[in-house]
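In what follows, a structure is listed as structure tokens, so that the remarks can point back to it.
Omission of a single protein chain aside, the complex is shown with its protein chains in their original locations.
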Amino acid sequence: MTIDTTTRSRNIEGRVGDSPLRPDGIAKLKGEFEYAQDLTAENMLWAATVRSPHPHARIVSIDIAPALAIGGVHAVLTADDVPGRATFGLEHPDQPVLAGTEVKFWGEPVAIVAAEDEATARSAARAVVVEYEVLDPLVDPQAADERDEVFRRMLIKNGDQKASGDVVVEGYYEVGMQDQAPLGMEAGLAVPDAQGGVDLYATSQFVHVDQEQVVASLGLRPDQVRSHPTGVGGAFGAREDVNLHIHLCLLALHTGQPVKMVYHRSESFTGHVHRHPARMWYRHEANRDGKLVRVEARILLDGGAYASTTSAVLANACYFAVGPYTCESVKVVGIGTRTNNPPCGAMRGFGAVQVCFAHEAQMDKLAARLGIDPIELRRLNVLTKGSPLATTGQPIDTPLPIHEILDSLVAMPMPDDRIPDDALSLPGGTGLTTSPSEVVRGVGYAVGIKNLGFSEGFDDYAQARVKLTNEGAIVETAAIEVGQGLVTVMAQIARTALGVSRAEVRFVDTSRIDSAGSTSASRQTQITGGATLEAATKLRDRILSLHSGDELDDEGVWRDGTLIVPMAQIVDQNFEETVTFRHPPTQPPDENGRGTIHADFALAGHRAVVDVDQELGLVRVVRIDTAQDVGRALNPESVRGQIEGGIMQGVGLAVMEELIVTDGVIRNPNFTDYLLPTILDAPDVESLLIEEDGSWGPFGAKGVGEPPTISSTAAIAAAIRDATGKPINRVPVRPQDIALA
Amino acid sequence: MRISHPTTVDDALATVTDETQFLAGGTDLMVEVNLGHRDPTDVMALRRIEELHTWEGNRIGSGVTWRRIERDGPKGLAEAARTVGSPQIRNAGTIGGNVATASPAGDGLPFLAAVDASIELRSSSGTRSLPWHQFFLGVKKTARRHDELIISVTLPEALPDRQAFGKVGVRNAMVIATVCCVVTRDTDGATHVALGSVAPTTMRATQAEEMISSISSPTDSDMTEFARLVGSEVKPITDHRSTEEYRRHASGVLARRLLERCLK
Partner (left out) sequence: MIVSFIVNGEEVAPRVSAPTSLLDVLRDELNLPGSKSACEQGECGSCSVILDGELVCSCLVMAADAEGSEVVTVEGLGEGAIHPVQQAMHEAGAVQCGFCTPGFVVAAANLFAANAHPTSAEIKEALAGNICRCTGYGAIIRAFQGLSDQTS
């Protein structure tokens, strides 16, 4: 799309390429921004959830009478009270709204309660008597594979399957279960209308899919359920699936009163899906000159009890199993198992994170075997525009500046090589465990690739509406502002396309606009942004052609340098344009896992510098340098924020973040023991944005949210290997993996 | 729920009942309340009792916060104080609370064990002072009777010359100890080693102490033997935070490093 930005409007502030401040920033800083947790309504009831204490059990009976007998309790609902479809699910509706006959994971909802205050609701939830017949949980994903308890099997075969190289390296890798741990816990408010319908205001990444699932399970007409975008305290994949949404609407319609629910942190850890733990077996074959000849991988992701997005995550892991490299012969086997472990689904990076840890370890191993510099080995094999993705064979038709990324990483200045001597900068921090003499430093590199937007033939679209009013341009969308800055960037797009300085984004409910798709897969800037750009451009063109003008700005329509229609007159005409934007079409895979499966790709590379106390196995990530393929940075400061935040989640996965699940039970569902990096764990980060034209995103923009999380973990693991010489085939790296290996 | 806010110890002790739940900084009790594990009905808030905030010489009032100790405490205890929770926790949490909760991972406790501190308890029937090892009985279990208030923690008149604290955790701040340790060494060579998170209560590694105390200038092999003894004396478990094997290993390494610091 060409935007001939005229000289007159060129100097307005907050256009594409600028970094205007967040319009919601001050409200958030003053504590005035309204999150789902903060909502209230007249006559509001509070809800609570009864959860299974067993990972697998048959429900013998549920006695709700003791709960109903408590004063102030208005409703206790079980599976029998679900009027419509008994199950939900993003891809396959296999998860019960409330478990009726069998519970399949620890913490699965069995009943819901509404009462006059939160404490009463929680007491009532405790008073519900559920008799269980405890069954053996299936918790070993390999056993699940053997028993064919799987959500999806993938097989990708590309190229000559008999190809072999001079040198072979093999490896086995594991990734632990990471949690998105957004700071805002699941929360929502459902308000019944007087006609049997309901308005839902809840934490979400995708209000239209929430609405569809509420409609199905409540047995209502679509127009009776309106799901409203609401203030969300972070998401990272945790809010793509429904959790309290159907429950709240059931209770609201049952009681005829507004009902609010807020999960506690321990519930949040069971109430949303996690990043899939992975086991991965790899075999790389290469010629002596370093050219990859064949890659074989077997990737086992445990999906836990219900489907969620396991199929798509598994597919992504398989498609990106080789990484951003060409290879003429590939075989990837993928298994997404069904067990009685906590359900897993979307988290930032979506399958690409797990395999990046493995393929980058393999590349380093291969480099060492061949005696080639690891960066040089990557250069020899890089995937560039025009070449086919090693797995699917899809030719890459988007910019893929991997050479620039590798060159930049190598060229970026290294930190002072002196080990710091202040406690805060050493492994162990304020614990005063470590002196500089006990520290070894390591450096590691990794690059990663991922698709942008939805793939495999999914009809991925977003609708946006742009209006020109006396308050300036208004952009309407049902996309979700989860913190990433969509509220800023869509206004920038509107300002730039329309040539006006005032633009505002309004998040509207499902009845007022069609879907914006999911706020995931790094897709909103490209897709809802694309819709916004197209709508704004159409609006401008329409106004100009109506008045035969050649320029639009804050003052109005101009022709040959003369103002011919003032803005006041234009806004009186209530112009608006609504556009549905689709990315280039994709296809489902053929029987060998090949085809034009993805719409766009993005890359990032990371260089990690770590200090390791080998004897105690403690790590401090000193610095991460990164270069990222962003297409075009619509808001460079915002991109930097995504990069720094994404890297930190990679740091967490590398050295501390893991949900410990034994016998199907999460042992650390709290912030005392699920450790998120603190400001004292934050490395210095230097980021370089690599811009290159050619993506179909607005102004050539690519999604930027996920790439920072994909290869940062792998780079840190490589740096720990470099420092210690230990194999490090598992993340998070635990002290014993270094000290006792 | 009832709450009282006595301003003197006498007032407090005069109104204690079987139901009374003492509340100091709240950093342990309120976690239990928030998680629904406890629902006290009769609370006695202690933070208005001046005497409990008194810190005179070696006698630290039970209401003294970790923030104050971080600033003003003896080296080994101040270093421990700096690792207690977050700044917010250290502003509220007290030494008396740490002692009363008696967590195996209590960051402040190894120092008390290393210097043989005693705990002063008072009830309406009188005052008693228990040495730390008679006070801490098990995981979150102490010798405090229900009607007794922890008044102070008393350190010996003379503290060892050299003191060093260390805590192993996988985060650089705000982390429960995988292992924490205090080593003290006096001018005469007397060495004490106390560890947390490696046994049901804070413990001393007495064999290691005995071995190293008699050596005035330990050699490298003495240090290695010292570390080995510490690692063999601890009684750690494997749980979601770490493994028994690593905790043994880290106990030895950490004790040896802290001893090295004391010897410098």
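The chains carry the letters A and B, assigned in the order they are written, with residues numbered from 1 in each.
FYI, a contact is a pair of C-beta atoms (placed from the backbone, for glycine too) under 8 Å apart; a residue touches a chain by one contact, two chains touch by 3 or more.
As the structure is a computational prediction, the values presented were derived from the model and not from experiment.
Enquirer: So which of B:117, B:173 or B:211 would be touching the chain we can't see?
Expert: B:173
Enquirer: Just one of A:18, A:81, A:514 or A:644 touches the chain that is missing; which is it?
Expert: Final answer for the missing-chain contact: A:644.
Enquirer: Please give every residue of chain B in contact with the chain that is not shown.
Expert: Spelled out for chain B, the touching residues are 1-3, 5, 23, 25-27, 29-31, 33-35, 38-40, 43, 45, 47, 67, 85-89, 91-92, 172-174.
Enquirer: Could you list which residues of chain A touch the chain missing from the display?
Expert: 19, 21-22, 24-26, 28-35, 37-38, 119, 181-185, 232-236, 262, 264-265, 422, 424, 430, 482-485, 637-638, 640-641, 643-649, 670-672, 676, 678-680, 682, 685
The definition used in the following text is that only the chains that are shown with their structure count from here on.
Enquirer: Provide the C-alpha centroid distance between chain A and chain B, rounded to the nearest whole angstrom.
Expert: A distance of 42 Å separates the two centres.
Enquirer: Which residues of chain B touch chain A in the complex?
Expert: It comes out as residues 35-36, 79, 82-83, 164-178, 180, 239-243, 245-246, 249-250, 253-254, 257.
Enquirer: List the residues on chain A that touch chain B in their complex, please.
Expert: Answer in residue numbers: 122, 126, 264, 266, 424, 427-433, 435, 438, 615-618, 620, 655-656, 660, 662, 667-668, 672-673, 675, 677-681, 734-736, 739-740.
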